[in-house]
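Every protein chain except one is present and positioned as in the full complex.
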Amino acid sequence: MARFLINRLIQSTVLLFGVSIVGFALMHLAPGGPLAVYTLNPTVTAQDIERIKVLFGLDQPVYVQYFKWAGGLLSGNWGYSFFGGQQVREIVLDRLPATFLLMGTSLALALVIGVAIGTLAAVKRNSVFDYATAIGAMIALSLPTFWFGLLAIFFFAQTLGWFPAGGMVSIGDSSLLDRLHHLVLPVVVLALVLVAQWSRYTRSSMIDILDQDFVRTARAKGISPSRVLVNHGLRAALVPLVALAGLQLPLLVGGALVTETVFSWPGMGLLFISVLSTRDYPVLMAILMVGAVVVVLGNLLADIVVALVDPRVKLHDE
Amino acid sequence: MTGEASTPLLKVENLLVAFGRAKAVDGISFDVAPGEMLGLVGESGCGKSTTALALMRLIRDAEIGGTAHLNGVELLGLDEAAMRARRGADIAMIFQDPGTALHPMIRVGDQIVEALTAHLNISHREARKRAIDLLRKVGIAAPEERFAVYPHEMSGGMCQRVVIAMAMACAPRLLLADEPTTALDVTVQAQILELLQGLVREEGMGVILITHDLGVVAGMTDRVAVMYAGAIVEMAATEELFARPLHPYTHGLLRSIPQLDSGWDEPVPTIPGSVQGAELQAGCRFAPRCAKASEVCRTPPALREIGENHFVSCWNTP
Amino acid sequence: MTSEAVFDIQAAAPPRRVSAFRRLLRHRLALLALIILAVLVIGSAGAPWLAPHDPEELDIANRYAPPLSEGHILGSDDLGRDVLTRLMYAGQISLSVGIAAMLVTVMVGFSVGAFAAYYGGWIGTILMRLTDIMLCFPSVFLLLFVAAFVTPSLASMALMIGLTCWMEIARIVYSQILVLKSADFIAAARMIGTPSWRIILRQILPNTLAPVLVAATLNTANAILLESYISFLGYGIQPPAASWGNMLTNAQSDFQVDPWLAVFPGLAITLAVTSFNFLGDGLRDALDPRIRDK
Partner (left out) sequence: MTQMLIEAKGLARHYRISRHRILHALDGVDLGVARGATLGLVGESGSGKSTLGRTLVGLQKPSLGQVLFEGKDTAAPEPSFMARLRRERQIIFQDPSGALNPRMTIGATVVEHLRVQGWSRADAQSQAAAAIEQAGLATTFLSRYPHEISGGQRQRAVIARAISTDPAFIVADEPVSALDVSIRAQIMNLLHQLQRERGLTMLFISHDLSVVAHMCSDVAVMHLGRIVERAPRAALFKTPRHPYTGALLSAIPIPDPARERQRMRIILKGEVPNPANKPSGCSFHTRCPRATELCRSVDPPLRPIGTEHQIACHHPLE
C-alpha cells in the first residue's frame, strides 16, 4: 500500500509541476506580459517600466524567473498585489475558508441527494420517477447558474424577503443562525447543478452494476433486496463514483466562482472577478494556482479512497 | 441412481417466459426426481438458461406463465418475500463465469457466510466455521487462509469451487447448474465435474445441469431434455437418448459432434440453416432446417411419449 | 419438396435497416430538441427579415414596457428597444460562438487524442499529461484569465472557449482509438501492409465519429453557457453588440424596475443549452451500434 501511495504522490507532484509551468507560461503569454497594466497606462513612462521590470526581476532569463516564482509559491511568498501592495498570500488565503464553506456544503448536500436519486432511478428503471429525474437533471444542468442565482435573489430575497440577497454575514451579527441564513440561497444554486450531475453519474453506474453477474449471484443467495442494493450494488458503484468525484472537481470549483459573483459571497471567486478588471497579476495567478492545487489534491484523495475501498487496486503494489 | 420416486422433487408444467412478442421459453414441462440429475441441453438462445432463471424468479420485465412445484410448493406463484426465503435454501444456482460471479470487493469467505446467515439464524462465528468447512468440502486447500482471499487472487477453478460452496451452504434440495464448466479449461472442468458429482450423490440433491456440451451430459446426467428455440423437442434417459435419438434435431446434433477417435477427414454431418427467427415461426420451429419437414409440421407438435419414458415432439417420428 | 422451399425465412429477407437519423427522431426528447433548435436558429439567422423592429430603434417613450404590451410582444428594455428583436440578433452571436467554439474543441481535442493514441510513445504520453494538466485548471477561471487580456470579438471568444474545453474530447478520442487499435480487424489491416493513413481514414475514423459527435453536441451546450457567463461579467461580447449573456448584464441593474428583462435572455440560453444536451443524449443512443435496428 505504501508503495502505491508514494507512486501516486510522485505523480501528483509531477502534475503540480506541469500545472505551474502552464500557469507561468500563461502569465507571460498574456498580451503585454505581466506588466500589462503599466504598459497600457499612458502616465507611466518607459524608464518607470524598466525600473519596475528590474524590481520584479523580469529582466532575468525566463527559467530564473520561473524558479524564483515557483520557489516563492512554495515558500508562501506569493508576491505583492499591484494595488495596495498587500501580501498576495494574505489576500487569497483569507478568502479560502468562505469558498471551502460554500463548496463543501454544496458538495455534501449534492452527494447525499444526488446518489439517493440516482440509485432510486436505477432501481426503478424506466419508471415515471426515472424519466422525471432524468429530464429534471438535464434541465438543471443546462440552467446558466448565474441566471438561476439572479432569479433566486429576485424571488426569494427581494420579493419574499426570506433570505438575504447576498454576502456571508449581516453586519454586527456573527451568530451561526445568521451565517446559515446567508448560506441557503448560494448553496441551493450551486448544489442544484451538482445534484443533477451526481444523480446522472450514480444512475448510469448503478445500472451497469445491477446488471453484473455478482449482483445476480447475491439475489440467488436469497439476500434481502436492500442488502443486495447497499452491500453489493452501492459498494461496487463506490469505485466509479469516487473516481468521478475527482474528475468533477474543476467543475465544482468553477461553479463556486460563478455562484460567489452572483451572491457576492466573499470567496476566492469574487476576489478573482473584482481583481480581474485591474489585471492584478500576482493575485490572479495565485487564485488560479490554488484552484488547480485543490483539483490535484482532490484527485489524489479520490485515488487514495479508491485504493482503500477496492482490493484489486493494491495489485500493482508488488 | 434414477430413483423413480413417486412424488417428483420438482414438477414444471407449461413454463412460459415471454419478452414482449418473443417467447424465449414456450410452455415446457418436465420433472426432476430427488437425487436425479436432469440435463438441459441445447444451443445458445434455446432458452435453457432462461428456464433456470425463471425457476429462481430472477428474471425482470418478462411475462412468466405456467407452474413449478418444488416439494409441493408452487414457486412461480409465491410473493417475493416467500420466494426469497427459498432462494439459496430450497433451490440454489451456480453460474457460468466464475470470474464475474463473485463480488470483486468482498472476501470469498464472507460471501459464503452471507449465504448462511441469509437463511440460518446462527452467530457470525458459527457461520464462519461452517464456511471454512464448506471451503474444505469443495476441495480448497488451507481453507482458513483462503477464507480471507479476494476473488481476483484466485484462479477460475477455485472461484467456481467457492460459487459451489455458496450454493450448497444451506443444503438446498434442488441445484440449478447453468454451464458450470464452460468457462474453464478442460483439465479444470474434469475436476469441477467430479466434485459436483460427489457432492450431489452425498447430499442426495436434485440437479438441473444446463450445458451445450453433449459429452458433459453423457458423463453426468441420468436423464436429458433437448431444447430448441424455447421448446423441449425430446426427453429421455441419457443412455436411451444417445442410443436411439428420435427427434431430427437431436439426431442431427449428435451426429454433428466431431468424434475424438473416429470419422477423421470426413465432412462432419451438419444441420443446414440457422436458428435465427425461429421463435416467431408458427408450428414446429425446427421445420425450416428439418429434412423430414412436411405440411403437418405447420401445426405445433405436442410432446408425446413413445416408448418407456421417452418423449418426443415431432409428427414424423417412426 | 425440400424443407428450404417450404419454410425459407432468413437468407432472402434483406435486413430492415433503420437510418441513424430516423432512429434519432424516434427519441422523443431529441426530436423536441431538434424542433427548439430549429426555431432558435431560424429566429436568429432570419432576424433581419423576421424581427418585428430594428435592433437599434429606440422608443424612449414606452421603455420598460411589460411583455405582451402593444408593439413589443416580449416588452422593451431601458432604451425602449424591442426585447424580442434584440433576443433574435443576440441569438446570432451566442449560437455562432457556441458552435464555433465546439468546432475548435473538436479539432484540437481530436488531433491531440488521435495522435497520442495512434502514434503513442513518449509524444503520446506528453500530450495526454498536458491534457491532464489543463484539466486541473477550472475552465471558468482559465477562460476569464485569458478573456481579460484579449480584445473580445466573436472569433476570439470562440477560440478562447475552444482552447480551454478541448481536453474532454481528447480523452474520449484517446480511449476510443486505444480500444480500436487492439481490435482484430485493425490487426488484419496492418498485417497486409495497409499504410497508416489508410487505416486511420477507413478503419479508425468511421468508428470514432459517433462518440465525437455526441461529445461535440454536449460541448456546444457548455460553450454557450460559458459565453453567456463571460459576457455577463463584461469580458465577452461588448455592447452595442448583443449576446444573450450581456443582455443579462444590464437586466441585472434594472432588476427592480423590470424583472422581465432578465427572464427572457436566461430562458433563451437555457432552451438552447437543454436542446443541445438532449440532442447529445439522443445521438448517443441513435449512433450506438448495439441498439441500432430496434
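Think of it as A, B and C in the order they're written, each chain with its own count starting at 1.
FYI, contacts are C-beta pairs under 8 Å (C-beta built on N, C-alpha and C of every residue); 3 or more make two chains touch, one makes a residue touch a chain.
Please read these numbers as outputs of a predicted model, since none were measured by experiment.
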*Which one touches the absent chain: B:A18, B:L58 or B:L254?*
B:L254
*Among B:G109, B:G157, B:G206 or B:P301, which one is in touch with the chain left out?*
B:G157
_Sites on chain C contacted by the missing partner chain, in the whole complex_ = 11-12, 14-15, 17, 183-185, 187-194, 198, 202-203, 206-207, 289, 292-293
*asked:* Tell me which stretches of chain B touch the chain missing from the display.
replied: 43-44, 155, 157-158, 185-191, 193-194, 212-219, 238-239, 242, 252-254, 256-261, 263-265, 267-271, 274-276
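We take it that only the chains that are shown with their structure count from here on.
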*State the chain with the largest centre-to-centre distance from chain A, centres being mean CA positions.*
B
*Chain pair, most C-beta pairs within the contact cut-off*: A-C
*chain A to chain C: how many Å between their CA centres?*
24
_I'd like the Å distance between the centres of chain A and chain B, where a centre is the mean of that chain's Cα atoms._
53
_Of all residues in chain A, those that touch chain B in their complex_ = 212-214, 216-225, 231-232, 235-236, 239, 309-312, 315
*Taking the complex as given, what residues does chain A use to touch chain C?*
14-15, 18-19, 22-23, 26, 30-32, 36, 135, 138-139, 141-148, 150-151, 154, 158, 247, 250-251, 253-255, 257-258, 261, 272-273, 276-277, 279, 284, 287-288, 291-292, 295-296, 299
*Which chain C residues qualify as touching chain A in the complex?*
29, 129-130, 132-142, 144-146, 148-150, 221, 225, 228-229, 232-233, 235, 248, 252, 255-256, 259, 262-263, 265-266, 269-270, 273-274, 277-278, 281
